[in-house]
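The complex is shown incomplete by one protein chain, all other protein chains being positioned as in the whole.
Our next item is chain A:
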Amino acid sequence: MATMTLNDYLQRVQGSLYHQNGEVLSDLISFRDPHVMSSRLMVEKPERDVERCVDPSIAEVIAGHLRAVWAIAERNRVEAWRIQMVVVQAISRFMTECKEENWMLPVMYTACLDLRLFALGADEDLTKTGAKKPGETLEKAAEALMSCFRVCAADTRTGEDCTKRWGLLYLVNQFFKIYFKINKLNLCKPMIRAIEALSFKDRFSLSQLITYKYYTGRKDMFDSDFKSADATLSFAFQRCHRRSRKNKRRILIYLIPVKMLRGYLPKTSLLERYNLGELSGIVGAGRTGNVRQLSETLVKHEAFFISAGIYLILEKLKVLAFRNLFKKVYLLSGTHQIDVALFVQSLSWMQVEDVDVEETECILANMINDGRIKGYLSHAHCKLVVSKKDAFPPLTASFC
């Protein structure tokens, strides 16, 4: 394979085209296939040779691919990215020509994946020199992917077995990866709408579904829709294969804070199994109501939390810790009319900076408003009056 001649390669391409074999053809333009190591395929100007042997409908794609192989061999990721953009657009034109068929979808998948990966590489190279703003290559890649998206989405008149709409989920997943990387989450919305409108949205392959759920779950988190995020991320985690540890860990990084906000704490064995030591400090602090430990852990593993994008949610967990702390104060006080000064005292022991009676009342009022405490505050008497039964309803019951 690694010593394939040009002729050999082109014959194979032609053959797979003739037999409408999408899998084989997709391998032939994939950068994860060993053929890209063959020096005989690293051709800078392959157009003439390609046009001679290969069908004109796909000639542009193949020529582009060979040129990209050459560019990668020259270690020019930026040029490879540019060429791959052309390849992807050529593929979308090819797909438009082939009506009522969807055997070539794997080809589209491979080309789009390679485009995204090249765009990432080109981005690195270009930002290092300061020539471009970071993320620009990815934005342009997204535009190219849009052309494929439009072709697939427009294929509404064909039957379910040969419609190109089956390619939509893969594309949407690629879009998600790009938009999350360049931090433009609002652009995900039309994508999600397109998928939800499909009648066969539950019959895609499991791996694609899991990826989809992972990203929509993260988007829900960003929109503070924690109930939906919980359902979506749980699906992704449970259906993800046991051996895909890295992926499962990735999902857990987001699932655990969401679950915690809804009142469910993970077992330490789970955290150990997936190497999530950073979260164990948070979990422990939340469980016991140790606000100080929570703040300290947030500072200690700041870089990790910020890069994963969960810092803000973990800040929200402070409310959980306050609730557990206040519940202890309530139980210690033994009465159902508790002096707010006691709460202030507990907070200052937890080294919460500068907190006074007013701020404590504010925190308590918030808890009552969220349904985490049943009762009311009397500002004039400076007391919290709680309900005699079930003053601190279980966390899983209240909304977040």
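Rule of thumb we're sticking to: a residue touches a chain if its C-beta (ideal position, glycine included) is under 8 Å from a C-beta of that chain, and two chains touch if they have at least 3 such contacts; residues count from 1.
Just so it is clear, contacts and distances are computed from a predicted model.
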Query: Considering the UniProt annotation of the chain absent from this complex, which name among "Nucleolar protein 11", "Trafficking protein particle complex subunit 12", "SAC3/GANP/THP3 conserved domain-containing protein" or "Transcription factor bHLH148" applies?
result: "SAC3/GANP/THP3 conserved domain-containing protein"
- prompt: Of A:35, A:218, A:250 or A:301, which one is in contact with the hidden chain?
  reply: A:250
Sole residue of A:12, A:93, A:292 or A:316 that reaches the chain not shown, by the stated touch rule: A:316
Task: Return the single residue from A:156, A:199 or A:307 that touches the missing chain.
output: A:307
Statement: Absent-chain interface residues of chain A come out as 113, 117, 120, 124, 127-128, 130-131, 133-134, 177, 181, 183, 205-208, 210-211, 222, 234, 237-244, 246-248, 250, 252, 255, 259, 263-267, 270, 273, 287, 302-303, 306-309, 311-312, 315-316, 318-319, 327-328, 331-332, 334, 354, 356, 358-359, 361-369, 376-380, 385, 394-396
